[in-house]
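One structure below.
Excluded from the complex is one protein chain; the other protein chains are retained at their positions.
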Amino acid sequence: MAKNETKMVPFPSRAIVPERDLGKTPVLECIHLGIEFGGLKAVDDFNLIVGATEIAGLIGPNGAGKTTVFNLLTKVYQPTHGTMLVQGRETNGLSTTQVNRIGVARTFQNIRLFNSQTVEENVMIGLHNHLKGGLFSDMFRLPTYFKSEKKAHERALELLDFFDMADMANYKAGSLPYGAQRRLEIVRALATDPCILLLDEPAAGMNPSETEDLMNNIRKIRDELKIAVMLIEHDMKLVMGICEGICVMNYGKVIAKGTPSEIQSNPAVIEAYLGSHNDSKEEK
Amino acid sequence: MKKLKPTTRSNIFTYGALLIIFTVVYILNNGGVISNNISGLLIPICAYVCMSISLNLTVGILGELSLGHAGFMSVGAFSGVIAASALRNVTDNGTLQLIAAIAIGAVFAAIAGAIVGVPVLRLNGDYLAIVTLAFGEIIKNLLNNFYIGVDNSGLHFSMKDTASLNMDKGTVIVNGPMGAVGIPKVSTLIVGFILILICYAATANITNSRTGRAIKAIRDNRIAVESVGISVAKYKLMTFVTSAAMAGMAGALYALNYTTITPKKFDFNTSILILVFVVLGGIGNVRGGMIAATVLVVLPELLRAVKDYRMLMYAVVLILVMIFTNNRKARGLIIDPAKKLFGKLIPKRGKGGDANG
Partner (left out) sequence: MNFLNSLIGGISLGSIYAIIALGYTMVYGIAKMLNFAHGDVIMVGGYVCYLAMFNLGLPAIPAILIAMAVCTVLGIVIEGLAYRPLRQASSLAVLITAIGVSYFLQNAALLIWGSNPKVFTSVINIPAKSLFDGQLVIKGESFVTVSVCIIIMIGLTLFTRYTRAGKAMRAVAEDKGAAQLMGINVNFTISLTFAIGSGLAAIAGVLYCSAYPILTPTLGSIPGIKSFIAAVLGGIGSIPGAMLGGILLGVIEILSRAYISMELSDAIVFGVLIIVLLVKPTGLLGKKIREKV
């Protein structure tokens, strides 16, 4: 019975992982994570465990602190409380750059691509830390330069092909249609070879068929690349359709965790989304 | 035959064009066809073209405004002069002195670039520009108080006056606000050409490489760069140091073309002049900046009649270029129809004013 339950259980009790994650360290563990902005607790006591190949969802009403959680996980903000482990590794004091190098990659709610560069170059920038070379080999075109350019080109096209974007390789990133820009952001994040991919509203502004493709892509990332995915999304069809564990936030606090069906029937979640007039009903 | 990448093709075209221009200018100059006024400007042009390339690396490719670039040029100029003067006791070969001076100038300017770069890394945008301005002024102010001489026992240094150098029949090389005096005039046009080629090749090579992509990415979106595991600080510093080293080389070439040179020559106005080259050439467009530098150095000589109006014209052109390239309405009025007319003749700008432009 236990095997089918979600891993997203409140800290400190351990996650009960499905078979495929048995014996693996959870990819992400947040322990009492929190941040204050001048006395205001934007995120408070955030505890979460994400399994090695889980698709997790982070939902909640606007202003609940979801993006702030992502910013804490990627160290855009340094947490004022608690700690977080990536694949069992302590991350205190790391910078955004360093936390990416140990395997946390993300996309942004408002797309942040390198607009003046081509699609392929955007992916190559994601590959940066997996390529050899330095200022001198680049400046004087030493053999390392040619080797690493060749590798970058091949790997970038491979990744783009994975998302059916190889034909767009030479377009400027800024000139792509909206949906393709969102996809490119995912490819760029994947190029850094992460162990967990954080997607901030990946389906925002997409039509139903694009959302459908996105869901398939997210599954593909998990199944074929074996990368855990955590996503913030308001599109409940997407969240309920692909997430195995869901965490619900409101006012900076976690109010519920569980499988999609548990979340759908959780009174606290319904209250957070529909407002307090449900209180009276519940009390009866 | 394998099709060449467009960037490679345009680079080959540029190298070819540069070589042809150099050859023609060199032959004309040696044949005495070029007037004395212009002929005397050829080496300064080489130096300013290098400065324009160098500043483009910081402003155009990294996207950070530096308002103290002349400071690096002066570090290169003065360290180069000292090196060349000190070498006079060792060798009579002017070219050797020049090359040594350029190398020393590059090293010292790079060190200055690193000293400026480390604090600058913590700042962004306008604040960064202000700090570079402050550093430029500090460098000028310090050089105004340097007294350096050389005698048989080596180099002497003081910050008071020439008398406190305690030299034994030595020669004064740097004399405070009077600047460097008795400079060996060893700069040659050929070395100037080679320097341009080196600076251009280095910049073009960096731009289309792993390093260059990271630098350009910082310009495009700093936060996204950090999110893909690239250290912004590291690449900013790298760009600053490279750019400063180029400025130092240009400074050494420039200074060794005169017998005396003062620190005042490399003040805020010179920094702005170099910035004007970069802006008029199109920010991020290295070749455009090179052309702008050449034209703006030669122009005052050709327009001696309106010399008084020169700086006024610079100012007006600078303002108009900024408005016409950054304001959508003004753009629609002039630039877009012009683009239609000339088609590919107008180079594509590397970076528009705003991301949505």
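We call the chains A and B, going by the order they appear; numbering starts again at 1 in every chain.
Just so we're on the same page, a residue touches a chain if its C-beta (ideal position, glycine included) is under 8 Å from a C-beta of that chain, and two chains touch if they have at least 3 such contacts.
Computed from a predicted model, the values in this text were never measured in an experiment.
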Worksheet item: Looking at B:87, B:131, B:201 or B:214, which makes contact with the chain not pictured?
Response: B:131
Worksheet item: Looking at the whole complex, which of B:18, B:261, B:275 or B:297 touches the chain that is not displayed?
Response: B:275
Worksheet item: Which residue, B:38, B:96, B:142 or B:155, contacts the hidden chain when the whole complex is considered?
Response: B:142
Discussion item. Could you pull out which residues of subunit B are in touch with the chain that's been left out?
Written reply: 59, 63, 65, 119, 122-123, 125-127, 129-131, 133-135, 137-138, 141-142, 144-145, 223, 268, 272, 275, 279, 283, 308-309, 311-312, 314-316, 318-319, 322-323, 325-330, 353-354
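As a convention for this text, only the chains that are shown with their structure count from here on.
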Worksheet entry | Inter-chain centre distance, subunit A versus subunit B - centres from mean C-alpha coordinates, in Å | 44
Discussion item. Can you tell me which positions in subunit B touch subunit A when the two form their complex?
Written reply: 202, 205-206, 209-214, 216-217, 219-221, 223-232, 238, 242, 350-351, 355
Fill in: subunit A residues touching subunit B - in the complex, by the definition given at the top
74, 76, 95-98, 100-101, 105-106, 108, 112-117, 121, 124-126, 128-129, 131, 133-135, 138-141, 145, 148-149, 152, 174, 188-189, 191-192
